[in-house]
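For this view, one protein chain was removed and the others were kept in their places.
A, B, C, D and E are the chain letters, set down in written order, and residue numbers restart from 1 in every chain.
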Amino acid sequence: MSDVDVVAESIESMKVRGARDIAIAAAEALRDLVKEGANLTELKIAGEKLKAARPSAISLPNAVDYCIYLSEGNEVMPPEQFKEKTVSDIESYLTELNTSLERIAKVGAELIKDGETVMTHCQSDTVASIFRKAYDDGKKIKVLATEARPRHQGHLTAKILAEYGIPVTLIIDSAAHYMMKKLRVDKVFFGADTVTVDGDLVNKIGSSQIALAAKHLDIPVLVAAESLKFNPRSIFGRDVEIEMRDPKEVAEIPGVEILNPAFDVTESEYIDMIITEDGVMPPAAAYSLLREKYGWEILK
Amino acid sequence: MSDVDVVAESIESMKVRGARDIAIAAAEALRDLVKEGANLTELKIAGEKLKAARPSAISLPNAVDYCIYLSEGNEVMPPEQFKEKTVSDIESYLTELNTSLERIAKVGAELIKDGETVMTHCQSDTVASIFRKAYDDGKKIKVLATEARPRHQGHLTAKILAEYGIPVTLIIDSAAHYMMKKLRVDKVFFGADTVTVDGDLVNKIGSSQIALAAKHLDIPVLVAAESLKFNPRSIFGRDVEIEMRDPKEVAEIPGVEILNPAFDVTESEYIDMIITEDGVMPPAAAYSLLREKYGWEILK
Amino acid sequence: MSDVDVVAESIESMKVRGARDIAIAAAEALRDLVKEGANLTELKIAGEKLKAARPSAISLPNAVDYCIYLSEGNEVMPPEQFKEKTVSDIESYLTELNTSLERIAKVGAELIKDGETVMTHCQSDTVASIFRKAYDDGKKIKVLATEARPRHQGHLTAKILAEYGIPVTLIIDSAAHYMMKKLRVDKVFFGADTVTVDGDLVNKIGSSQIALAAKHLDIPVLVAAESLKFNPRSIFGRDVEIEMRDPKEVAEIPGVEILNPAFDVTESEYIDMIITEDGVMPPAAAYSLLREKYGWEILK
Amino acid sequence: MSDVDVVAESIESMKVRGARDIAIAAAEALRDLVKEGANLTELKIAGEKLKAARPSAISLPNAVDYCIYLSEGNEVMPPEQFKEKTVSDIESYLTELNTSLERIAKVGAELIKDGETVMTHCQSDTVASIFRKAYDDGKKIKVLATEARPRHQGHLTAKILAEYGIPVTLIIDSAAHYMMKKLRVDKVFFGADTVTVDGDLVNKIGSSQIALAAKHLDIPVLVAAESLKFNPRSIFGRDVEIEMRDPKEVAEIPGVEILNPAFDVTESEYIDMIITEDGVMPPAAAYSLLREKYGWEILK
Amino acid sequence: MSDVDVVAESIESMKVRGARDIAIAAAEALRDLVKEGANLTELKIAGEKLKAARPSAISLPNAVDYCIYLSEGNEVMPPEQFKEKTVSDIESYLTELNTSLERIAKVGAELIKDGETVMTHCQSDTVASIFRKAYDDGKKIKVLATEARPRHQGHLTAKILAEYGIPVTLIIDSAAHYMMKKLRVDKVFFGADTVTVDGDLVNKIGSSQIALAAKHLDIPVLVAAESLKFNPRSIFGRDVEIEMRDPKEVAEIPGVEILNPAFDVTESEYIDMIITEDGVMPPAAAYSLLREKYGWEILK
Partner (left out) sequence: MSDVDVVAESIESMKVRGARDIAIAAAEALRDLVKEGANLTELKIAGEKLKAARPSAISLPNAVDYCIYLSEGNEVMPPEQFKEKTVSDIESYLTELNTSLERIAKVGAELIKDGETVMTHCQSDTVASIFRKAYDDGKKIKVLATEARPRHQGHLTAKILAEYGIPVTLIIDSAAHYMMKKLRVDKVFFGADTVTVDGDLVNKIGSSQIALAAKHLDIPVLVAAESLKFNPRSIFGRDVEIEMRDPKEVAEIPGVEILNPAFDVTESEYIDMIITEDGVMPPAAAYSLLREKYGWEILK
């Protein structure tokens, strides 16, 4: 069993999970293959195998395609040089993957000013890193957190940040609009499940309502998303199929249908900027980022 | 101890509660006083006593002031005629109070067309009456209900309507925007805690977010509110003081502040029509209704 | 066969048509009945008979209900006085009906300033009267007229106004937005099929698109509508059932479905003022007009 | 008479027409000139001659300028290598031109989901190709088509699609807003006459009204436009001079001025995405596409 | 020379000025005429004479027409009773005129909450009264005042309020938007030159820009206007002719045209409520107020 098979299996069985970890595992497998002397054709076959392991995780095809793309750039080189340069390119990419969280935290924290009240919804490591970095930089910030029914991951967000020393106020999801106004929230930060080509955000159910309220109240909405989360195959958020989770997470009432969508879609016009490891950009630049990272072809 | 004292005490001790029941008790007490021969001055003194019993319930001063207003209209009459006419006027008002729920149900149900999907938030007897009436009229309707954290009164709404035979879908509060779009909701119905002079609505926390989403999706928002709920002393919804309930209803997390507002404010521009026992009116007519019912003076 | 039967038959057979003529015929029949000594009960029976003659013409129930409403106001009088006062009240109403077109023309013309370019869609006698009155008052106006597919009634509008001496420009319906901007139209005037309780307008198909464009270009939209056109039983324009006309008016293409709606709905937020025989009012006052003319009851 | 002269003449006399065919003819003429050994200066002279043949067709200068741009990239090479590389570059561009329609059809069809109702205005081969591709891919789509007065090209659109087996509904242009709402259109597709630097669309008269209505109803508007249609010299749609066609196409009415604009302008904020042979992009990326294809210089 | 002639002369020569003082003088002249035994016809003649004295001051025809309107209500009475009742009615109106400023101050002050920052533009006695009343009521308010070029009446506003003890911040007119946001203004208060039938406000030049900014920032705009300022003959603000003042107030620069408009128009959709001596009402109620005060006829 080759390394690629092992990694594919680990991803499929969810031994490896989380957008970044999956991407790193796949890129490492491809790098090792190059090291072993694989040519471009062999790399592509391995790439397809890896991508088939979890088709729904956008970071997986993104990482594989990017490695192939890097390899293609070296195609004209003689074999030895190809190997050396491609390994080096993929290593650079791996470094980028490994440091992206830290870089987003740094960039995001610069967007928070001393004394500001920031808001978030549900639980996002990326957003939490930004808040902690701003706090570490000596800024006196306050956080408004929603609880995020049905699984209340927001309680965890509140707990973690409070333990870190940051003042946190927790509210029910329905109180978002009222409390944003009352507490004069300065900025809203969301994590991301996926960012589409036209800059729409697919994120935890409830995000789109908060974004509507933020727009109404003239509060900027910032999305923290590694470029791995950008999906070159998804044009409009509104066309994304949303997963329905187990209704029992919500309630069980005889005769009553219960629907439990996991995510919703925040349209790009409700988002001010997206914070990536490559800098801060407007949602309209999602297209350019994808073009630059993956070339014209990927959008065709 | 006079009847008025007894009634005032019942209201204060919450033996009598609910907007309509409080209004009826107060009006009956004043009617009885007139029957016993009280003049206008005595009525006013009794009215003040009643109003002091529960200052925060808007239906109480509304009912008392309206009875006084009716009495003033008869002021120039000789005592016997004053008594007779005033008792008759207050009786008419009592009839109106007693039948208002039924009338709102009838008017509201006419606004629902066969085959429509309607949505509501939290639990409102008035809205439930409208849905039942539409169903009784033979219309095939579907209801989308939110659960209404933290106390989940929406579960009760769903249960009651489902038992009545109406198809109900229950969702978490955060899913309102997404599911309204997906299920193509035709109309949103809210009950009311208070309607202000400029037509703003104070209602269960979360209402304003749903109204923002409805506006975004071009779905009409209808408010079912007896005229008792209109507050002539409250001009802007934004100036209304919102009650903060026990944080423990939400959660208990060491080091985390929890805020639990009971209501929020939906601005009149997000409301299409208000259904009262006196007919359906645009929110801009709240002012006219108050003028007509209570005269110029009450707004000064 | 009574007079009422004759009139009902004339309305049913469309010998009498046009919103105003139908209303006049019905009011005259009821007035004659009162002259012959009919009491309120008999009047109501006759009214129901008349209303049944053409249920879809809103001016018919409006006129009948208004005559009944006037009669009810005299109910407490002795028979002879009832007859005299009711006949007089209905006569006043008839005078109002007979002069309403002229009054709307006068009021509407005052809203046009010398040198302005006004626009209209399709063909409306009421709007044409306003333009002619402004022209007769010595104002140099220009008219932009759409042709109104499929039957091109706008060609008639253009022809009539041009013959009257008013400079007219005719365009296809699709050019409305572009030409409104290019010719810097000052005001748009629509006639009305129906005005609903919340001030929505049901009018010739295409009106709503022109209103959207006018709003986008900050051009006021004015509706000329006798109070007869206000429908107390229709709350929302969006709930009005729109008549589908013969597809052959549009085209015949094998295998292609052709739909030919006669009207569309312009929501009240796209209308600035409504010109009635009772003066100029904002759409939010449609409710008040109906209340004032027909009382609370009619809206319940 | 050189090849370039022949081609210029063919374009001028309209023997060659259609945006793509003109571009291909011009590019082929320039390629042949390079094959014959022309240097950059000679190419530029030939390019100016070609561009003069039909100054109003934006695809002509776009194609010529792009070929010159490609040639300039090879300027530093020795003559033989210049010839070889430049011929090869222009051949690639010709391949792109020849396959662009097919590529747009493929990309556009991916934006249509099974079961959706799509709408178009007037007649566009590009849009028709997209609909046919979606149908060929097995998607059950419905098409709503406007007739497009005055020449009713929409009848042709309806006929062609119906014969292909796609269910089509045809309406008059004025019914666009009402029927989009009633039939719950999912997406609107337009072709393009020109796309400007700021992403505005110049297209068949009536497009802008449909786009206003689509925005009002939250329906995405998609423009299918080869990059040839992007005009680097036209910044704002509002500054584009619109051609007025023969008034007799509309009607002839004595004393009535008839204006018959061929196109109108849809501002970029009413457009969601533009589908080009290079992928799907937001209108704000029109600027980047032009930059990338034609360099900084062309925008100065 | 009759009293009416004397009063007319005083108004014409501007011995009497200010909206309220003119109205009082005219009403007193008519009351005296009734006392002397004038009948309705004579009153109307006198009314026309008074109105001719200063046609541009809206309070003059408003006051005269209202007195005539009151007189007409008593027309059917025998002469002596007519005199007595009409004098009494006009006296009541005079009382209302004399106390209106105080009543507006009281109502307006109730709209300011303790601790709020309020903003005003230029100089208005009515608005200053509201601020002083709020201050007298013990509320800690702050005032943001614009200077109101070219005559800097805002300096006077600032001076007067500061001397009264109210903290005032003065800014240039251009800083309104920026400082409203920075200082988190809670409410904007304007006086009024005229209010039109559709609720538009004609007020000091610059008001409309502040209202645009307030809307953008979700800050309520309140207009303090006695009902005398409502103009039943002016439908749209946009049709009101604006006075151009002496350019030298601004500057003198050779070769440069200087335009110095005195007022501008704030459209009703930018106004939240109007504070009158009859209570607080939405701008859409301007029509109802005019109807109620002056009857249907005045709007025809």
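A few notes on this one:
The definition used in the following text is that contacts are C-beta pairs under 8 Å (C-beta built on N, C-alpha and C of every residue); 3 or more make two chains touch, one makes a residue touch a chain.
All values derive from a computational prediction rather than experimental measurement.
The omitted chain makes contact with just one of the residues E:Gly108, E:Gly206, E:Pro220 or E:Pro283: E:Gly206. Considering the whole complex, the residue from A:Leu111, A:Val127 or A:Ala158 that touches the absent chain is A:Leu111. Among A:Glu72, A:Asp125 or A:Asp278, only A:Asp278 touches the chain left out of the display. As for the chain not pictured, it touches chain A at residues 103, 106-107, 110-111, 113, 220, 272-273, 277-282, 284-285, 288. For chain C, the residues touching the chain absent from view are 184, 216-218.
Listed for chain E, the residues touching the missing chain in the whole complex are 146-150, 152, 155, 158-159, 162-163, 167-179, 182, 204-206, 208-209, 212-213, 216, 242, 250-251, 253-261, 264-265.
Just so it is clear, only the chains that are shown with their structure count from here on.
Note on A-D: across the candidates B-E, A-B or B-D, the interface recurring with over half of the contact pairs conserved by residue number is B-E. For the interfaces A-E and B-E, the C-beta contact count is higher for B-E. For the pair chain C and chain E, the distance between mean C-alpha positions equals 36 Å. Residue numbers of chain A whose C-beta contacts span two or more other chains: 216.
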